[in-house]
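First the structure, which I've put down as structure tokens, then a few questions once you've had a look.
Yeah, one chain of the complex is gone here, protein chain that is, but the others are all in their spots.
What follows is chain A.
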Amino acid sequence: MHTTMTSLLAADSPAVMTPTTPHLRIEAVTKCFGTFTALDNISLAINEGEFVCFLGPSGCGKTTLLRTIAGLTQQTSGTLIQRDKDISRLPTQARDFGIVFQSYALFPNLTVFNNIAYGLRNRRDDRARIDKRVAELLALVNLTGSEDKYPAALSGGQQQRVALARALATEPGLLLLDEPLSALDARVRGHLRSQIKALQARLGVTTIMVTHDQEEALTMADRIVVMNHGVIEQVGTPAQIYHQPASAFVASFIGSMNFLEVTAQGNNRALLGTTPCACLPHTLKLGQAAQLAIRPEAVALSREAGALKGEVVGIEFLGPFQRVTLRLTEADQTIIADVPSRDSSDLDLFVGQMLSIHLPAEAARLYPAGSSQQ
């Protein structure tokens, strides 16, 4: 987790994106199940060759949006345009995509070969071409030699790759991945993550992946679409999502975040208790109750005197860094600071210690109070 974030901190440049006609345009899509609104007026453009992740807590509508794109769920209103073609009312069969489900849905009675060839058979390709294509795909997913095995004889990761090969067999313009890694154990997941990403980059196929795992989204996606309660909270590169969260929800959902109750002051100031703090420019009114959001790794601790003080109430050893919980003397609030292990010896940390706390203005964002609830 930590390595991921530090590497992101280092490479703080958004992924290069050339402005082309989008592969898929989602325009004002709404989906209601009875009185429940699963998707509320969603608009989004996905570029050709891009890897996009739909990220959000369960029930946020990300899977519904994916199924709507696939035609497995019919939107209540709105338009879907794929490569300038209106696909809004097309049945699933008439749309151009391949899909990998969370369960893989491999056909248990068919061999690996027949699973992958399932869509090719239907196109009446001749046997030799099918053989060649399946061999290519198996090589692509590193499963050469498994043609005659049945899915039940494969490990979870292998099944996942067969499902991927099957989805790619017909060379779809769009690849949809519905939580493709969540059924695997952590070690296999990490390995497959980079494999899928490399494969996608090599083939250049436009890909949409649904996930609730922020680490997966941050490491794999060119762009992340953060969703909550059927609306899009933010669209951006992993670095933008992490460093410039557009809302308190995004700030709290991605990574760890301190939220301190403050009162908004000038356009880049806030009052924490009676202590003035600098923060990034905001548009909140003077005196409005607000939340100051700052990542634990941005909080700096020191033994020298400072405006803001706190008492150490807990220390967790987490390997590369120590997570220190402090109670602010100024107000009855706690704050977490991640102190890299190499710095912690200078501090000589112990519970009950009084330290001064520095909140760098460029890492402190102000959001309206009460808006971080997920």
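Convention: a contact is a pair of C-beta atoms (placed from the backbone, for glycine too) under 8 Å apart; a residue touches a chain by one contact, two chains touch by 3 or more; residues count from 1.
Here is the rule we use: contacts and distances are computed from a predicted model.
Undergrad: Suppose you had to identify the omitted chain by its UniProt name; would it be "2-aminoethylphosphonate ABC transporter permease subunit", "DsbE family thiol:disulfide interchange protein", "NADH-quinone oxidoreductase subunit F" or "Protein BatD"?
TA: Not shown, but named in UniProt as "2-aminoethylphosphonate ABC transporter permease subunit".
Undergrad: Using the touch definition up top, pick the residue from A:His23, A:Arg166 or A:Arg295 that touches the left-out chain.
TA: Here the residue in touch with the unshown chain is A:Arg166.
Undergrad: Which listed residue (A:Ala28, A:Ala139 or A:Ala153) would be found touching the missing chain in the intact complex?
TA: Residue touching the chain left out of view: A:Ala153.
Undergrad: Looking beyond the chains shown, say which of A:Thr21, A:Ser43, A:Asn109 or A:Ser302 touches the absent one.
TA: Per the contact definition at the top, the residue touching the missing chain is A:Asn109.
Undergrad: Could you please point out the chain A residues that touch the chain left off the display?
TA: Output for chain A: 32, 34, 70-72, 74-77, 89-95, 97-99, 101, 103, 105, 107-111, 118-119, 121-123, 149-153, 166-167, 169-170, 172.
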